[in-house]
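Every protein chain except one is present and positioned as in the full complex.
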Amino acid sequence: MTIKRITFLQELLSFVGLEERLHLSWISSAEAGKFIDVVGGFTEKIRSLGPNPLKSFDLEPWLKRMDSGQQTETGVQTSAAAG
Amino acid sequence: MENSMNCKLVPSVCSYCGTGCGVLFEVLDGELVGTQPLKTHPVNQGKLCIKGWNLHEHINSFMRLKAPLVRENGNLKKTTWNEAIRTTVDAFRKTVEQYGPESVGVLVSAKVTNEENYLAQKFARAAIGTNNIDHCARL
Partner (left out) sequence: MKEKIHIRQSVKQWLENGTVDIFLGYRDVEGHAVPHGFTLADLDEVESMAASESRYALEKLAAKIHERHPDKIIGMIARDCTQRALNVLSIWNQLDAGKIKTITVNCCPSQLKDHAACSYLEPEKAGTGKKQFGLDPHSDIEEAASAPKHERFSRWMYEMQKCIKCYGCRNICPVCFCRECSLENDDLVHAGMLPPDVPIFHLVRATHMAGRCIDCGLCEEACPMDIPLRLLYRKVNHIVSEVFDYDTGSSSDQSPFSVLGDKVTLEPKPIHQDTLEDA
């Protein structure tokens, strides 16, 4: 059941563009070596992926693009908005 | 009639702001239990903001004013309309006499009709003699 739930979350997060940041492993308290490997490996993977896109999420670019004189599909130039 | 069961949805208009979205009040067994948007209303077309969705709580709230209240010695006391109006008039007169008309401000809102808003600004400008009138939407 747990595998299914984690798979569900992984698929859902990947659908909205937040993939590869959730991992599931079964490790007993006696398997110290495996714990080190899994945690170390996943940490490296996350480092290589870089910061979470939510950290740098900024609405401004959209506002700027919509304000500037960008051509729309109908060919009408949208006017630059006054401050 | 034992256990008479009733389910009516009553169309109405939201009273919170000047937009006037169409709502449906869920009335079960004569009791108001919920609010839904009126999907065929041209103004909101089946959508509501959080205030509109919770109108039923506002209507049934124990905090709702049901009679004029006047504050005496820090406590609110129930009174009559005449008494309340008289107290208010006396207070306004005293304030204007003592501190001048500019010491009074009038704040109106979108919950109130256009006609009442007009009356309020007339009251502020002509009766009190001040320009200190503003509207909640400008805040």
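As written, the chain order gives the labels A and B, with residue 1 at the start of each chain.
Everything below uses one rule, namely that contacts are C-beta pairs under 8 Å (C-beta built on N, C-alpha and C of every residue); 3 or more make two chains touch, one makes a residue touch a chain.
What you are looking at is a predicted structure, and each value in this text was computed from that prediction instead of being measured.
In the complete complex, the hidden chain is touched by one of B:N6, B:S61 or B:N75, namely B:N6.
Residues of chain B that touch the chain left out of the display are 1, 3-9, 11, 24, 26, 28-29, 33-34, 36-41, 44, 46-50, 52-53. With the whole complex as reference, residues 1, 4, 7-9, 11-19, 53-54, 57, 59, 62, 65-66, 72-74 of chain A touch the missing chain.
Basically, only the chains that are shown with their structure count from here on.
The mean-CA centres of chain A and chain B are about 46 angstrom from one another, to the nearest whole unit.
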